[in-house]
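As you look at this complex, bear in mind that one protein chain is not there, while each of the others sits in place.
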Amino acid sequence: MRVSRISDLILTTLSRFQQVDRRIIYVLVWILIGFPIVAPHVGIHLPVLPMYPTRAARSFFEAVESVPNGKVILLACDFDPGTLGENGPQCRSVIEHIMRTGKKFIIMGLDQVGPTIAQAYAEELAKKYGYKYGVDYCNFGWITGGQMFLERMCRDLHAAVKQDKAGTPLSEIPMMKNVRSAKDIGLVVEFTGSGLLPLYIATFNAQFGVKLAQGCTGIIGPEQFPYLDTGQLSGLLVGLKGAAEYEEMLNVVGGGKRAMLPQSAGHLLIIILVALGNIGMWVARRAERR
Amino acid sequence: MEHAQLIHLLVIGVVSALILYGILSSLRGKELFIRRLAGIDAIEEAVGRATEMGRPILFSVGLGGVEIETFQALAIASYVARLAARYRNRVIIPVIDTVIYTIAEEALREAYAEAGHPEAFRPEDVRFLSGSQFAYASGVIGIMNRERVAANFFFGPFAAESLILAETGQSIGAIQIAGTASILQVPFFIAACDYTIIGEEFYAASAYLSRDPIHLGSVVGQDYSKIALAAFTLAGMIVATLATRWAELNGLLKFLTGGQ
Amino acid sequence: MCVDVRVVEIITYFVAAACTLGIYTILYRENRLFRLFEHIFIGVAAGYGLAITITEVLDPRWFKPMVTENATIVSACESINGWEGASIDRRTKKVGEASIRWETNKERVIRFTNPPANWADARYIKLWMHSQKRTDGSVTIRIGTKPKYGKPTAWLERSFKVDFTGWHQVTLYLKDFSSEGEPSKREVFVVEFVADDALAKSGAVLHIDDLRYCIGRKWYWILALVGGMLYYTIFMPRFAWMSRFIIGVFMGLQAGYTFKAFVLTFYPQIAKSLRPIYVPGNISMTLNNIIFIVTLLCVLVYFFFTIEHKRPTIRTTARLGRLLLMITFGLIFGNTIMARFSLFIKRLDFLVTQFPWLK
Partner (left out) sequence: MFQPVESAILNIALMALCVLVSVIFLGVLHNVPPNLRMRVIMVVTFIAGLYYPLEFFIPDGTVLTPLRNRYLTPFLNPIGDAVAVMAAFTVGIGITNLCIVHARNISQRREGWGNSVVFFISMILMFVVTLANHYAPNLFCKATAEGMMTPVQAAFSIMFDGVYTALNATVFSLLAFFITSAAYRAFRIRTAEAALLMAGALIVMLGQVPVGMWLTHWIPDESIFRFLRFEVLSEWLLANINMPAQRGILFGVWVGALAMALRIWLSLERGGYFGRQF
């Protein structure tokens, strides 16, 4: 008698899980994601989780490594503050990698904010690797004009981009002396949260045969896999995880790897909620059948 | 690729010709069949339910700017508006693009007039909310809550705001139907809406709704085109397979792929 | 009057924090606070949208080309950089802080070696020239363009008389220039000023300032205003057809562009689907490619509208297509979660790490 009452109690409790109030879920999201973020600031130390790089990320890494020394890498930072959380760490670790290999690079962006942020990363890392603005890297800033402009850039970089972000004419930037068109660009790396890749594919890749690699947000990741498959993309970092993988290959701890803990907590929350929801549904159904 | 290759011209020529052939044969009075599309059948039901409850309908064309997908979405909006106008129910169309605002206004006014109730049209029901994606989203969820809409339609190109709209609609208990060619947003609509029209179904929807011979013929032509494209792909795969054995075929393969 | 950046940062932080928390109240339920911030958001977005339409589109791409001469500065003559044979003079000047001084009796030729390369759109050159005395001599401007395929440098040249005193603005139309060789206006690399014998003999000292080439005022851009205004006729039923006129143009362009986009965006997807079904010696790739084509075909069959899903082969294939689509949507869903959490993490991160007294 008592046993059945207890089991009834358990069953009704379980069946309630099929309709958890939205607000309870929201509170759980707050707590589980909030805690790992606040904790380091109040002196609680949490572990860094290990990462396992995927093939797409490894080929990205190799694409950067294999750029010939005479050519430059073009970093197209087409992201805005909205996707900074994902594109930022990717961009930072790629810049660190480029600096480690001693290659030259150019920052630009089809968005206003991206190049500014990338420049901040570059300046910060430049101290560590002894990079000098104008000699080892430069920043074209915000590029407007879309595909037509990119096409012009491929043909004649100096005619399309007259000056860098600070207003210095390209002719006065030492590293630009040998960089005149798409021929002198060994790799274009795009960081974005929107579907701008076709612009680069239609210009740099399709018309001028420049390799492309992309760091994209998780949401547009699956849309980019076809390009990876077709070889239009030579490497792909997807979302924060991509950044974490890159950091793992570079052996540094950055924004990507640090975010893995709240991310894991959030993902686990969903998995547990889904499991509970299903259990609740089964239990309720069985109760109905009886 | 600055300009098209011959193969592109051929493929686009064949596809266009097949579509036009479909339209022509339909205009000549050929009987055409379109299979049932579940989500579209539900449109009428949703409009009916909103009317029963005496609450308005919201039709979002998403981030639609001046592009083909938005025109298609507006064609469906017209249909929904005509249904609603018959019962003098309101359809609220919040838009993000000013050019589309003008077209949507016209379309809605037209729909009410066609349904014989031009007086039921309220110009302020077509609302330009903002040109900014998330300001638009916050505006739409505001409208959903304040106007207590009973049915939501999301048709057109969508991006991240899809789930913001659909979850809010879900939480206020509205019946929701979505249709988009933005593949990445389909899963969220599936999760939060009652019916979701996927990919090309969205383009076939107006034919299904209007039964207009041109649209029906167009859908038939689209099917022919897809068969042609699938056959082309299969043939190309066979060529690619044979090319692994006979290298002479690589030239043909290169022609087929447009030199890529 | 100026403000400390630190103070601005603190204010910005608290304003941003208020906005953030205000919006999050919607998670509990719709309420007055959310409504307030919703209206602020729509207002701010409208104001910003209007402002950047003016600053980013209408002003630079419409108004300026229409009313200004669309000049490109060849040399502002503010520094000696790029000039050969001349010196800088900070006392005699017309525009800015300095001009280029040219003693014609000492140097017959001066040149500027750092001009913008692309003069394709240029229609005329403008420059200010100063001469202390009237002379019989003349100056020849020579625009040098890069040699191609081993040919010698090609030139565009034109001379004008120095028969003025004081500052004088010289305007020279490029169509009046005579050419030597085959000059390419896209690859200009030097601009030369050559004094003839009479000028050199007269010993005149010339000053050059603000050398620029211009396209001219593009009056026809006013048509864009006419076109844009046609949209507004939508509010006047009698003239509403005019809006259809302009919308018709837009729709036509867009429809035409779809053909181009089909090739640029979609065709590569077909092209790269042409993979070998059997890859000799690579079982996993063969398998992947077979799965690839099967999935593709199943999904395609699902989207056939004119075939009723009755025949078992069609029904099974279409059903399989639908199931594969569902897996795909699940994959996309799962793949998106991380990005969405990142957004919230970033917001929290902002609230925590940017807190002014914690930084």
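We just call them A, B and C in the order they show up, numbering each chain from 1.
Basically, a residue touches a chain if its C-beta (ideal position, glycine included) is under 8 Å from a C-beta of that chain, and two chains touch if they have at least 3 such contacts.
Remember, predicted model here, so these are calculated numbers, not experimental data.
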Neighbouring displayed chains - absent chain, whole complex: A, B, C
Touch criterion as defined above, residue of B:47, B:63, B:135 or B:256 at the omitted chain: B:135
Listed residues C:101, C:207 or C:346, member touching the removed chain: C:346
Candidates C:203, C:280, C:330 or C:356 - the one touching the absent chain: C:330
Residue ranges of chain A at the interface with the undisplayed chain: 18, 20, 22, 25-26, 28-29, 33, 49-52, 54-56, 81-82, 146, 148, 218, 221-223, 225-226, 228-229, 239, 241, 260, 263-264, 266-271, 273-274, 277-278, 281
In chain B, positions touching the absent partner: 3-6, 8-9, 12, 15-16, 19-20, 23, 66, 68-69, 71-72, 74-75, 77-79, 81-82, 98-99, 101-103, 106-107, 110-111, 124, 126-129, 131-132, 134-135, 137-138, 146, 160, 163-164, 166-168, 170, 181, 183, 187-188, 190-192, 198-200, 202-204, 206, 210, 212, 214-215, 218-219, 221-222, 225-226, 229-230
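By our rule, only the chains that are shown with their structure count from here on.
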Pair sharing more residue contacts (C-beta pairs) when A-C is set against B-C: B-C
Where chain B and chain C are represented by their mean Cα positions, the distance between them in whole Å: 32
Inter-centroid spacing, chain C versus chain A (mean Cα positions, whole Å): 25
For chain A, residues that touch 2 or more chains besides their own: 202, 206, 219, 222, 230
Shared-contact residues (touching 2 or more other chains) in chain B: 1, 183-184, 260
Chain B partner contacts - residues on chain C that touch it in the complex: 23, 26, 30, 34-35, 37-38, 41-42, 44-46, 48-49, 231, 234, 240, 243, 247, 250-251, 254-255, 258-260, 262-264, 267-268, 270-280, 289, 293, 296-297, 300, 303-309, 325, 329-330, 332-333, 336
Residues on chain B engaged by chain C in the complex (per definition of touch): 1, 4, 8, 11-12, 32-35, 37, 66-68, 71, 98-99, 102-103, 105-106, 129-132, 134-135, 138-139, 141-142, 145-146, 183-184, 186-188, 190-191, 198-201, 204, 219-220, 222-223, 226-227, 229-230, 232-234, 236-241, 243-245, 253, 256-258, 260
In the complex, chain C residues that touch chain A: 27-28, 56, 114, 116-118, 186, 264-265, 268-269, 271-272, 328, 331-332, 335-346, 348-349, 352-353, 358
